[in-house]
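Here the complex is missing a single protein chain, while all its other protein chains stay put.
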Amino acid sequence: MTVQENYELNIGPQHPSTHGVFRIKVSMNGETIEDLDMIVGYLHRSMEKLSEERTYTQNIPFTDRADYLAAMSNNLGYCLAIEKLANVIPPQRATVLRVIFAELQRIASHAMANGTLVSDAGAWQTPLLYMFREREKILDLFEMTCGARLTTNYMRIGGVAFEPPAEFYPLLNDLLGELPDKIDEYMDLLSTNEIFIARTKNVGIINPKDAINASLSGPALRGSGVPWDLRKADPYCDYDNYDFDVPLGLIGDSYDRFMVRMFEVKESVKIIKQALNNLPLGMHKTQIPLALRPEPGQLYFRTEGPRGELGYFVVSDGGPAPYRLHIRPPSLINLSLLKQLAIGSSLPDAIVTLGSIDIVVGEIDR
Amino acid sequence: MSLIFSFIPYIKRLIVLILILFGLAVGFILSKALFDLSIYSNAVFDFMIDKSSYNVAYFSSSLIGALGIISFIGLVLLVGSWVERRMIAKFQIRVGPNRVGIFGLLQPIADAIKLMQKEVLVPAVADKLLFFIAPVAIFIPAILAWAPIPWGPNMTYLNINIGILYIFAVSSLTVPIIFFAGWSSMNHYALLGSMRTVAMMVSYEIPISLSLLSVVIITGTLNLTEIVLWQSSNSIWLGLLIPFSLFTFFFSSTAEINRTPNDIAEAESEIVAGYHIEYSGMKAGLFMAVELGNAVLLGALVTSLFLNGWFLFGLENYIPPYIIFIAKTVAIYIVLIWLRATLPRFRLDQLMNFAWKMLIPVSIINFFMIAIETTIITNLDSSKYIIYLFAIINIAVFVGLIILWSKIFKIDKFSPEKIAPIFAQKIGGIKAMEGTKSVD
Amino acid sequence: MVLTNLQVPGKELSEIITEFSSDSVLDFSEDWVQIDKSNLLKILNFMHTNSNIDAAQLCNLTAVDMLDYFEVHYHLQSLDLKKLYSLKVIIDRDTSSLPSICDIYLGANLQEREIFDLFGITFTNHPDLRRIFLWEGFAGHPLRKDFLQMENVTPGLPSFPFEEEGKQNR
Amino acid sequence: MIEFSTYNVIFFSISSFTLISAISVGLVNSLMRSLFFLILTFIGVAGLFILLSADFIAIAQLLIYAGSISILLLFAVMLTPESSTNNGNSKYFLPGILIGIIFTYLMVALVTIFQFNQLSGIHLKKLDFDNTIASIGELLLGKYIIAFELASILLLFALIGAISIVRSNESDFLISLNNKDKK
Partner (left out) sequence: MIELEYYLIVSILLFGIGLFVCIGKKNIISIVMGIELLLNAVNLAAISFSRYGSEFESQSDALSGHIFVIFILTVAAAEAAIALALCVLVYRHLKTINVSDVSELG
């Protein structure tokens, strides 16, 4: 063809399918993408610098604003890391409550991820609203216990902030009752829909070796078939005495990642049911000294967030504030393969691949 | 008392229901007069003929007809956007507009007023002439195409004997206008959107022409009214006789008017709004209105060509025929809304492959089959019931062709039966993975 | 000294590394091993390729500003053996540069750009080393302790806000 | 001698519309605008055909000229990027105008001198073809069947030739995407 200069297109900060202020500069030749450049940093609040001037307890609200779609799992990760550093032992009831809320947050975040992926593939937000029906119920449960739907700030060092009210448990029970067949309803709506398959099958294929080398984690890694889940590999919050499975994908395309998230929601429902059955009685929080001063040292603690391995690297110098707090952003690191995946494919494919990797810009920019 | 209060929302709906029934009853009683609206234009013609020359009389009576159609299109644009938003809302388990007016009926008017008072932005580098002409020029073909549509027995505005060709020519006029709309706003997204639309529309005109050709062959005329009369005289719906043409026509014209599942032009998630991205205010309103008008026009075309226009098994003697015609059009329009609410979007090259590798060859085969059948029907003047035999053969062949074609081209690379989840036997990296692979 | 249950203790890791290249382990404690900056790449290559270590994935790459030197922490993990190795490299403040490990671990690309952006540590032969969060013209690197040069402000939180003197349970 | 009747009014308005847009095809400096006026000319000529009650030809003209040849020109303009701005005049601009005027002057003189009206009778018997499409169909497949087949062959060769000329190596997007699906 004639050698004209490539066609610069800015999938800019304000775009319906970039899940937040995230910009991709794409240079295209016709419909094929020649070069892709990610521009990040629109939501950079330098959380790590701020956390150095606040005490350990005051940093908890930061964590649920890092990944605003999975606030509970962020809080869980941070509190577990600090408890391990200051060797505080939370009561048994708090650990089980934490598991319940982390898994509920995983269901809500996966509903959001799959819903936006489908509306990126073009369906007029119908599946998104079906999935939001469940997400609304879960957010009501959160509001009932800790007053906030999105930035929950529910967990404390040494336990959980509040005891869930009496009507929390019956509501949770009938939510768990109806959730599995709601998932089957989405599966019938989407997983056998020819157009959705045509749009997501063989799109953005990541083979397992590249996935591991590019330090992908979470559904993106399991989509390529790598059986790695931190809840099983490095059981925190005694996940090892719940039995649940880890769903895997076949070839690592967007369709597999979508299905992995769908099945993970079913597994989370199983976990919550078991947690509810043996919810021990007792205090929901132990007493910790107001001026918590863990002894000097460093710790890298990892939990399995909805988007991947959510790590907290804490260095303490014995003072009331962490000397250095680094949050390992699974969304940012999952994007290290986006450039190879997008080059050579067309624009709609790149958008679907980005949607299937499921990023949250708050976590990328911190 | 609380019992009555709990019924308040239902009483409101009850009242509206009674109103509708009452309206229908009055309409039915009055309908003896409203049976055939062409009486009024003829009356105007006779009145004017002795006042002045033939041309003036002809012109003024045709004005009455034009007024009727334009008012119907206006009504469709207003009610249509309300119906569409409510229907999609019902699909998405939400309520849809119900604030403005009872049941939100005034919402379209509110939208129109909002759009009108919005400031019209013109990009500095835009080509002013084309930028201003495009939204107006895109509306002309949408209204021109309503002329040959048969509303009732002799209620066709323009009863020309090249009806189908006229519609085809007018709809092919929109392609350059859409391109000028996209190109003149000098915006990368708009240019990409307009190039996509032009490529898609050009490549979907061929399947449409082939499917219309098979309709013309079997009925022998291009005039839409005569097609409807042929269907009623042979008492078979063309949609049943040649199902593949109905499918091709319906699918390709969704591509032609940019509705899901082929709304590539203004694919929100990719190029934000395609060719009408730079238009604001009433210009953008015009583009959306045209899309709505085209959807209902598609409904009217499908009813008159394939679903036997204003006949409904003898019902047209009791109810005014154009009411049946409008009912069928609205039914097709609701199918379009249903498609829009549920289906995701094709990628551009999948769409092109589907048109060139599937629609065109299969509709050529279908075209030959129907040519053979028409020669049998017309020359051997066999019994009347052979048409039903042909209908059954055609439906069987239609289903067979689609399955055959998808097997040949392996278009469905992935057999979509339910997927059983694969669970990890042991947790680990590559070695653990080899374990799971060999097991299943 | 706190250890997560997958983490390989420092002593054991340091033995493995010294047996591979004798002089590279400068110091080790219970949960980290400090290695010499010059043969960082050699050691990482060895750990990546050696089968019984098999550090397949780079979990985390962070830097800490210790007022008179920088510490860069590498956390590698082996998925099959379920082990977490944590290494540390000390570089002084003024000539703060390190060899980039992008060609061994693809995941390090964005994390190294983040460290360059927030700490100013340059990574030699990195594919495209430029700021990831802040705009190019931004002066200084925020996460350095001496970023805010206000006189009476000491970085970090010296004492708990409402605590009376003497009763702090240091 | 031209009395005021609706037929005259319509004729003069359409023909003046056509001629003005034809002139502005030449005078407008942006290529896209001249293409737009060209489409307007095609529509105007289709209007004149309707006045001459050649309804099939009017619709065919709309379909082929305004519908497809304009798209061909559109694609040509898009494929030659910087050409879409300058529609400048070659150095034979003035001779072009001169030739145009001389030609029209001569032909108009020819038409008026030879009194076409007398040659073909003063009050020409106006054949009102009401239904041209049926008889055109019969003629095309009857008397002019050979020409019809030749035209179809010509179209076939022309299109295959055009495609094979322009198509270069495998850089076409659709092909590259298909190959991607295949591997």
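We call the chains A, B, C and D, going by the order they appear; numbering starts again at 1 in every chain.
In this text, a contact is a pair of C-beta atoms (placed from the backbone, for glycine too) under 8 Å apart; a residue touches a chain by one contact, two chains touch by 3 or more.
The model shown is predicted, which means the values in this text are computed figures rather than measured ones.
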item: Residues from chain D at the interface with the omitted partner, ascending; value: 7-8, 11, 15, 18-19, 22-23, 25-26, 31, 34-35, 38, 41-42, 45, 48-49, 52-54, 56-57, 60-61, 64-65, 68-69, 72-73, 75-77, 79-80, 83, 86-93, 95-97, 99-101, 103-104, 107-108, 111-112, 116-117, 120-121, 124-127, 129, 132, 135-136, 138-140, 143-144, 147, 151, 154-155, 157-159, 161-163, 165-166, 168
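Everything that follows uses one rule, which is that only the chains that are shown with their structure count from here on.
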item: Separation of chain A from chain D, taking each centre as the mean of its C-alpha atoms, in whole Å; value: 61
item: Centre distance in Å when chain B and chain D are each reduced to the mean of their C-alpha atoms; value: 30
item: Chain A and chain B: spacing of chain centres that average the CA atoms, whole Å; value: 42
item: Two or more partner chains touched - positions in chain A; value: 31, 202, 212, 226, 228, 233, 346
item: Shared interface positions of chain D, touching two or more other chains; value: 173, 177, 181
item: Touch list for chain A against partner chain C, complex; value: 40-41, 44, 46, 48-49, 52-55, 84-85, 87, 210, 212-216, 226, 228, 233-234, 289-291, 293, 297-302, 309, 311, 313, 315, 317-321, 323-324, 326, 328, 332-333, 335-337, 365
item: Chain C contact footprint on chain B (complex, rising order); value: 427-432
item: Parts of chain C lying in touch with chain B, wherever the complex brings them together; value: 54, 56-57, 78-80, 82
